[in-house]
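Only a single protein chain was left out; the remaining protein chains are all shown in position.
Chain nomenclature is as follows: A and B, assigned in order of appearance, with residue numbering initiated at 1 for each chain independently.
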Amino acid sequence: MRFKLMAGLFAAALMSGTAFAQTPSTLRIGLAEDPDVLDPTLGRTYVGRIVFSSICDKLFDIDDKLNIIPQLALSQEASADGKEVTIKLRPGVKFHDGEAMDAEAVKFSLERHMNFQGSFRKPELSAVDRVEIIDPLTVKLVLKNPFSPLIAQLTDRAGMMVSPKAAKEGGDKFGLKPVCAGPYKFVERVQQDRIVVEKFADYWDKANVFIDRIVYLPITDSTVRLANLKSGQLDLIERALATDIKDIKATRNIKLATALELGYQGLTMNIAKSDAGKAGLGLDPRVREALDLSIDRKALNDVVFNGEFVPGNQWVNPENPWYMKNFPVKGRDVAKAKKLMADAGVKTPLTIDFMVPNNPETRQVAEVIQSMAAEAGFDMKIRITEFATSLQQAEQGNYQAYLISWSGRTDPDGNIYSFAACKQPLNYSGFCEADVDALLSETRALSGMEKRKPVYEKAAAKLLDGRGGILYLYHRKVLIAHTDRLEGFTQRPDGLVRVVGLKYK
Amino acid sequence: MFSLIAKRILQLIPTLFVVSVLIFSLQQLLPGDPALVMAGEEKDPEVIEQIRKQYRLDQPIPVQYVYWLKGVLTGNLGESMRLKASVSDLVLAKLPVTLQLASMAMIIALLIGVTAGVVSAVKRGSKLDYIVNVIGLIGISTPNFWLGIMLIFLFAVNLGWLPASGYVSPFEDFWGSMKTTILPAFVLGNAIAGVLMRHTRSAMLQALDSDYVRTARAKGLLETKVVIKHAMRNALTPVITLGALEFGTLLSGAVLTEQIFTIPGFGKLIVDSVFNRDYAVVQGVVLVTATTYVLLNLLADIGYVLVNPRLRG
Partner (left out) sequence: MSAVSMETPAPLAIESPARRAWRRLKQRKSALLALFVIVALILIAIFAPLIAPYDPTKQSWSAVRKAPSLAHWFGTDEVGRDILSRIIFGTRASLSAGVISVGIAITIGVPLGLLAGYLGGKVDAILGRITDAMLAVPFLILAIALAAFLGPSLGNAMIAIGVTATPLFIRLTRGQTLSVVKEDYIEAARAVGNPGWRIALRHILPNVMPALLVQATLTIATAIIAEASLSFLGLGQQPPAPSWGSMLNAAQRFLTNAPWMAVWPGLAIFVTVLSFNLFGDGLRDALDPRTK
């Protein structure tokens, strides 16, 4: 009897001891901006996706070689004609509110993305005609026409599944309290201050989730973000500056994780969007080629980014499997540029209205380009324009050159179609050539890199080096700095901060 | 006197009406299509049209104004396009932050400014007076965004004593909250301290020269007692009314300071919303802050009249 009592007391003491020892572990992440609404159907910011990667799992994910891997779905299979895609779902998955994720829920989520008022996922899923339920763990997507980039779309927001119950209750306010199936569930948000999420006990991969809480803190000033990381107020920051890399590497308690971005930084040229374009860079393709040749991409990278980023000349970065090696980055050639301008019969200096979004790094790049292009006979008049205004002006063609970047998509189609095909929404240059259109449409219908890449190469011959509407300049590196106490962090090219597998030493 | 107050209160209404028209039209005049900004990279003409309809952006401006005004009068300030949160919720969430910052800045300004002004007046003409004057001028001459950057550099980056940014609520962690707000409050208070100092100084100088102080001195009272009990009490009242006005300005949000220190107050909210063309937020927040400012103005005027009977009637 006494022995039992003693054992009981001892056990109690032991348990309270361990209870004391377990203060919740928190990962504090510094974001470069405040995310917009946390609804996968309505969200459109890059930082929003970073938060989603902890709360909303997707049907598929990508690995660091950009291969499609399972997440909420286990496999996918396309029919022979490419018009039907059958997806098998992972069993036993629960949403944060306890509802089960089954084919009904997947159909609901996909239809929400396709039909909800104001949904930004509509264009991404425009190839889908309807979603059919085959059995509780299998759905079939019936497409209007074969579309190979579809699965890649399902590795991003379009593939995020939401709890039908919560979505129906929340309506368009769902984003204020999102309920998905990710490793963490939403706790609270103080606008422009922080977003708090905590571990979801019933996550399908809960064995690999170690940290109890994550707090996302938007801090726009990059110097301040880094200072916070160094002083220990933050555990991880995104978008460290290239010019801070030396400092980060020299600091003992922080580590740098990098990956080359999926997108690109480029200069869009108004070729035929408006009369301004036709009088400027639309005069003659040789003028655009001259502009391309006047830019020293290596020097640009060295001056603005301490040589840390990567010069580029295509819509995918040089390390991407889709990069076409027979179109390498050209060096600077001012003499040839001048000759091309003369051949085209253009009177120099040619004044170019150069619209530049209002952010310090972009301004610096613009100033360097201005100086470089001047030697070839271009007078680039920089016009710093607020982002909001610049979008409208680009729409209307009120510019001649526009320094705008693209965050990038997994499938190369996402980096080129909307920009180069005739009359597409993101085609600010007005470039429109029927044969290029045909080639780009062909790449969407074919499947497999061996079949698609040769078609891309045919299109590239008409799009690169100034022949198309965009000059590709460089690719940024995703720069994530974190405390060295954090283990298990790897960076993939999409820039997302994946939290599964992270733990503190 | 009551008729004066009543008149002033009546004047509030057309003023606020003008504010609402002013801020509404300014928003509309801004180039850029909010629907396009909302869409950003995810452009689809259909979706954009839908957004336009949903937020009535396709209606003529006077119509939009009437809808907005109707909402305001029924207590609905509209909704943020970007965040989908109601503007009233945003205002309520940020009010404590801005209030805390404004109050701390005001306390710093009063402590530094009034003390300096009194010292400078009492020790008039001396080296101390000169130094204090110069410091006051330095206060108003320093661009506060530069001061902010330099302070961050010194205290956060180099010395590591204080956090470089962010905000912690005092209800969560009092000392943490003080640490995050002391630098921005100092930057803000510093500029106001200069203004307060100069006004205190001239008010004190006048008070020290006045008859009743001369009488008090003649009566043989201790100089400190003369200064504190008699001169200061009379000199401070106009200063307090000025302080109320400055507080009102602080409440409108210290735009640049909040931006630099990442304090989620009104200032930062307004600037971000202007750049994102989130009309409803700008209109709603500016209307709230303008109303507060105008009310504080009125209170200050009433206070001034109460103290100075000569101004009544």
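Following the convention adopted for this analysis, a residue touches a chain if its C-beta (ideal position, glycine included) is under 8 Å from a C-beta of that chain, and two chains touch if they have at least 3 such contacts.
Note that the structure is a prediction, hence the values are computed from the model and not measured.
Visitor: If the hidden chain were put back, which of A:86, A:364, A:424 or A:447 would touch it?
Guide: Reading the full complex, the residue touching the unseen chain is A:364.
Visitor: Looking at B:3, B:74 or B:141, which makes contact with the chain not pictured?
Guide: Checking the options B:3, B:74 or B:141, the one contacting the hidden chain is B:141.
Visitor: Which residue, A:243, A:258, A:348 or A:447, contacts the hidden chain when the whole complex is considered?
Guide: Selected residue, touching the omitted chain: A:243.
Visitor: Considering the whole complex, which of A:257, A:329 or A:382 touches the chain not shown?
Guide: A:382
Visitor: Which subunit A residues touch the hidden chain?
Guide: Answer for subunit A: residues 221-223, 226, 241, 243-244, 247, 299, 302-304, 358-361, 363-364, 366-368, 370-371, 382-386, 389 touch the chain left out.
Visitor: Going by the touch rule given at the top, which residues of subunit B touch the chain that is not shown?
Guide: Those residues of subunit B that touch the unshown chain are 11, 14-16, 18-19, 22-23, 26-27, 29-31, 134, 137-138, 140-143, 145-146, 149-150, 152-153, 157, 249, 252-253, 255-256, 267, 270-271, 274, 282, 286, 289-291, 293-294, 297.
Criterion: only the chains that are shown with their structure count from here on.
Visitor: Calculate how many whole Å lie between the centre of subunit A and the centre of subunit B, each centre taken as the average of the chain's C-alpha atoms.
Guide: 39
Visitor: Contact residues on subunit B for subunit A in the complex?
Guide: 30-34, 36-47, 50-51, 54, 82-85, 90, 93-94, 152, 156-157, 160, 163-167, 259-262, 264, 268-269, 272, 275-277
Visitor: Can you name the residues of subunit A that touch subunit B in the complex?
Guide: Listed in rising order, the residues of subunit A that touch subunit B are 34, 36-37, 39, 42, 44-45, 117-124, 172-173, 175-176, 190-193, 217-221, 223-225, 227-228, 230-231, 233, 386-389, 391-393, 395, 406-407, 418, 425-426.
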